[in-house]
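Heads up, one of the protein chains got dropped from this complex, but the rest are sitting where they should.
Labels for the chains are A, B and C, by order of writing; each one numbers its residues from 1.
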Amino acid sequence: MTRDNIAQQALAAMLEKDCFTEWLGIIIDEHGEGYCKLHFTVRSEMLNGFGIVHGGVLFSAADSAFAFACNSHGRLSVALDATINFLKPAAEGDIVTAEARELHCGNRTGFYDVVLKNSKNEQLALFRGTAYRTDRLLVTE
Amino acid sequence: MTRDNIAQQALAAMLEKDCFTEWLGIIIDEHGEGYCKLHFTVRSEMLNGFGIVHGGVLFSAADSAFAFACNSHGRLSVALDATINFLKPAAEGDIVTAEARELHCGNRTGFYDVVLKNSKNEQLALFRGTAYRTDRLLVTE
Amino acid sequence: MTRDNIAQQALAAMLEKDCFTEWLGIIIDEHGEGYCKLHFTVRSEMLNGFGIVHGGVLFSAADSAFAFACNSHGRLSVALDATINFLKPAAEGDIVTAEARELHCGNRTGFYDVVLKNSKNEQLALFRGTAYRTDRLLVTE
Partner (left out) sequence: MTRDNIAQQALAAMLEKDCFTEWLGIIIDEHGEGYCKLHFTVRSEMLNGFGIVHGGVLFSAADSAFAFACNSHGRLSVALDATINFLKPAAEGDIVTAEARELHCGNRTGFYDVVLKNSKNEQLALFRGTAYRTDRLLVTE
């Protein structure tokens, strides 16, 4: 199986059961080895008490992009920790894009950056995550 | 107005519109100045592609507890950044508790810790957030 | 060898070569499995451009405490990432204590908290680190 096939099958296996990513209305725009770009639209049920998108919703979209990027090598990988910086709020109806890139991928651990933007290309939040790569294969060749 | 009244009214004002906290099924157990304890039950729609709770759901509950704690002084406060460490997964049906404590509250900024546990009192995740305190009052005396 | 012996020998092996910890003037007050408490005195050469202790010096002391705590099990462990929150400055002559505790220790990874205080027992900074535990033994039984 090619590396691209592995990435595709790993993503398909994850998406099949990922109910929360589905609830978020996430659409995958691009995906490959160590990479994932996705978007979703902010709905009223995603707002917090100040009428803007809940920080947890932005984190969640970034965390999904991170998971899809770090599992793209076909080895089950889990988040150890993540940091998010909030730059700008998003409102109902805004289309939010999350783009995850691999910063480093070692044998056991990997680091990933996710940038969240609105449709004006303004940065909303910056996420950085650390993954632990288990021995379990997501895809059987 | 007493400080407890301010905290109560700030929380009420936030909860009235906080649709995502409502979607999470969050119940506030205790709330006061610089403090918030809440819980929710993991539903199937909160699971990720590996059949465990999505990291973003744990972050979201922590972020809500953080917001309720840092806004309890009656001044509108927003998250600048937050870090989360994932210790243990949670499954459907698990009751997750998030307890936020104030580590430091300066004139303009505050630091908060949130501990997430399951009903066996096992730590699931540890969250640390930094808040910026605006001049806008949440509660008019 | 008992677990306490392993911790002691691991610390001794590290300290023998740890030139920067020595430069910091760090004294170990207490050390055991998953734990380390140490202190140092702020010298003029540790100050930044504002005449207070350089943030990197506080981080360094915390990072040493973290390293001594996470290597105490006798397996060579390295920092993956760390976060520090700065609560209060320290000045020349201040005695700074750093106390590291293990939050979680899995087979491959561990999480640690380090609290930095001055001699008035005021918190100066809070550090949280993630370690990767290699297979290499620090101590041969």
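By definition in this document, a residue touches a chain if its C-beta (ideal position, glycine included) is under 8 Å from a C-beta of that chain, and two chains touch if they have at least 3 such contacts.
Since the model is a prediction, treat every value here as computed from it, not as a measurement.
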Self-check item: Contact partner of the left-out chain, one of C:7, C:36, C:57 or C:139
Solution: C:57
Quiz item: On subunit B, what residues meet the omitted chain?
Solution: 80-81, 83, 108-109, 111, 130, 132
Self-check item: Interface residues of subunit A (partner: the chain not displayed)
Solution: 83, 85, 87-88, 103-104, 111, 123, 126, 128, 130
Quiz item: Footprint of the hidden chain on subunit C, which residues?
Solution: 13-23, 44-51, 54-57, 59-64, 67, 76, 78-86
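Here is the rule we use: only the chains that are shown with their structure count from here on.
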Quiz prompt | Interchain centroid distance [CA atoms averaged], subunit A/subunit C, Å | solution = 33
Quiz prompt | Gap in Å, rounded to a whole number, between the CA centres of subunit C and subunit B | solution = 30
Quiz item: Just how far, in Å, is the C-alpha centre of subunit B from the one of subunit A?
Solution: 22
Quiz prompt | Sequence positions of subunit C contacting 2 or more other chains | solution = 83, 111, 130
